[in-house]
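Missing here: one protein chain of the complex. Every other protein chain is in place.
Now for chain A:
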Amino acid sequence: MQFMSAITRDEVAHLARLSRLALHEDELDQLAAQLDVIISAVAKVQEVAKGDIPPTSHALPLTNVYRPDESRPGLSPDQALAGAPAVEDGRFRVPQILGEEE
């Protein structure tokens, strides 16, 4: 069976933007082709799993796994902030989120 291209170069560029990945033009060409092969290969599953087999989102056939509403101590602030690149006033300090006032 002949598939249309499973993912376009424009879609790959869009996903790269959303994922904050700076890809060069030649990288886009290369990745679009590779992703197309990967997705087409995975899509072969659909040939076997027709309408009578629902898509699954979890490896185990489980539902309704809950925990009781009880609070437990977590990390201390020092532990919590230990991996932060920068800390200010007990909080995670992050770089500028948006640019100048529009």
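Note that a residue touches a chain if its C-beta (ideal position, glycine included) is under 8 Å from a C-beta of that chain, and two chains touch if they have at least 3 such contacts; residues count from 1.
As a working rule, contacts and distances are computed from a predicted model.
Undergrad: One chain isn't displayed here; going by UniProt, is it "Electron transfer flavoprotein small subunit", "Aspartyl/glutamyl-tRNA(Asn/Gln) amidotransferase subunit B", "Dihydroorotate dehydrogenase" or "NADH-quinone oxidoreductase subunit L"?
TA: "Aspartyl/glutamyl-tRNA(Asn/Gln) amidotransferase subunit B"
Undergrad: For chain A, which residues lie in contact with the unshown chain of the complex?
TA: 14, 18, 20, 57-60, 62-77, 80-81, 83, 88-102
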